[in-house]
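Every protein chain except one is present and positioned as in the full complex.
Presenting subunit A:
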């Protein structure tokens, strides 16, 4: 009876296979462009593992508690072994797909037999994936270790047809891939657009008029390099680079949770800016932040750096159980470390063995143990006794702030306190927590880094954060340099070489250019983890300097521009949109650092969401210069983050983020049209132009150039003039009210100027701010 049933099943399989072969044939014909052509050698890492991880490891992977049928497919010794529940069968028989149970099941349509099972909701494999498996098994079903856990190697530069088109090593890798895919690189971008792009990428600001003039006039062959030097030497470089790191560090100005009172972490933010400006090496940058307090003879600056791990939320809700929250804070530190520095989503292992990556729950809590030994409390009391910092606290005296720590831009004299890391004298025991719950301790563990990534030498390294920091920046650590290089690449190209910049694990995406990523990572370490050097490499490449013009053929072949046949056209980050508006209008107050500020914000936002307790219950808008600071200094109240930032995809700083989304919504359009910041800037810009020169048409060209960083075409200029004349006429004929139009923002109005002229100019400038190109690097 059983064998009969089997035969029936096999018949079913056969008919399905026939049907599928037909479909398959059709598909393959359609894909003549090569998209779906099977590779000559099927790679475990690049072709098979992503599918296994996605569709099979949930039940047949590293999580032993969820293992079904005693089968693991993540390790070859298990996959080749006789199956426990099907006698005489093997999941994989190298060379023989038709005898491999795995293959027979992935092609089956019998719901009782097929894999993945229908109730797993994982979906079945498509024809292409099935074909890959067939070929892989035929070729011997060879496993490889996970790419990201092998130390990166610097391979020799690939051969390319036109080495003359390469400006540096990066281009060799990019051009080789383009050639392989039958794509052409784009020519260099025109100078104006290139300068705008690189200025925003290096400083978060548009190029100054002076720099624009200089660069356009400079006919020397290294004109671009000179401009890059100028931009990287400006203090705004540190501000620009810091913004990403503030996302990573979930920096904010309040404690979060519902009462959400104010706190003082901004001196740490000032330190980050300084570190980038002084080009502190990345290994040192990390070491200080991870364990500055444990360095021999630690300076106050080194201790300040550890505030990195204290930026997360702290509850001040009455009635919490302190230990529940203390554990929560340690978990946050662990997560921030693994996600942003190692590029791993280890928090899955908080509750159970990781389903996809070789991280057990025990491994996870061994890592957690490093962060579990500070003398911080789970709860210091409710909002009524809230302080600017929570223990352990770093106190900075007036004298220190005036001398050694003068980069901290304080407003008032007096002492500052900041929450930082500080180790207990005795070791607090750490336990694996069942299901990750604070009151469910199980086995005791000692501090140990993730050994799947790299061994932790307990003889050489102490079992504390300093040991972990050393392990992290060890040149043999396969992840640290790759992950950071990838984040920097993402900053300049809009997406990482590994698109999932927070996940280099098995479920993460594979690098689009693995050899390039490795080359950059090794080169970075060989050159002393020099961040400015890395940045310069990126912006100097021909790849970066390409035009962003979209070529239809390339768009069809590579719609996501994975292979960089053109430069990306990315929108400015939220903070830099504000900076662009303020800077072009001349309103920007370019002070660096200091306590965060409260510019214009729609009424009632804080008030409608507050519990009524704490000093942030109402929004007290600032006055004067503080209205015109860079976006990165806007006060971040965690429960109600600044709307103009959130609308443009800024991180809400609730937890560590390594990548922002880039969306396009109607609410963004409304903000650009009606945010008083933009309207005021339009008015002030118009005013300043007219004060300098009464010629409206000349002004218009000037305004266009400041905002878009290029000269208008004559057609564009005519369109602008037409709009301006229409507006002027409407104001002069009193069909529109100039007086009322100009009434926006606190910056004083120059009453000696003609109102109609000023209002028409203001509207024209506002139009320019709303152009798509204004907030895009192209």
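By definition in this document, contacts are C-beta pairs under 8 Å (C-beta built on N, C-alpha and C of every residue); 3 or more make two chains touch, one makes a residue touch a chain; residues count from 1.
The rule we apply is simple: contacts and distances are computed from a predicted model.
Peer 1: When you check the chain that is not on display against UniProt, which of "Multisubunit potassium/proton antiporter, PhaD subunit", "Peptide/nickel transport system permease protein", "RsbT antagonist protein RsbS" or "Sulfatase" does it turn out to be?
Peer 2: The correct option from "Multisubunit potassium/proton antiporter, PhaD subunit", "Peptide/nickel transport system permease protein", "RsbT antagonist protein RsbS" or "Sulfatase" is "Sulfatase", the UniProt name of the unshown chain.
Peer 1: With respect to the chain omitted from the figure, which of A:181, A:387 or A:549 is a touching residue?
Peer 2: Hidden-chain contact among the options goes to A:549.
Peer 1: Which residue, A:277, A:741 or A:756, contacts the hidden chain when the whole complex is considered?
Peer 2: For the chain that is not drawn, the touching residue is A:741.
Peer 1: Thinking of the whole complex, not just what is shown, which of A:143, A:723 or A:747 touches the missing chain?
Peer 2: Spelled out, the listed residue whose C-beta touches the missing chain is A:723.
Peer 1: One chain is left out of this view; which of A:379, A:576 or A:685 touches it in the full complex?
Peer 2: Spelled out, the listed residue whose C-beta touches the missing chain is A:379.
Peer 1: For subunit A, which residues lie in contact with the unshown chain of the complex?
Peer 2: Within subunit A, the residues that touch the unshown chain are 35-36, 121, 123, 257-260, 315, 317-322, 328, 345, 348, 355-356, 379, 439, 500, 502-503, 505-508, 548-552, 555, 559-560, 569, 602-604, 608-612, 638-641, 643, 646-647, 649, 652, 654-655, 661, 663-671, 673-675, 679, 713, 715-716, 719-720, 722-723, 726, 730, 736-738, 740-741, 743-744, 763, 766-767, 770-773, 776, 778.
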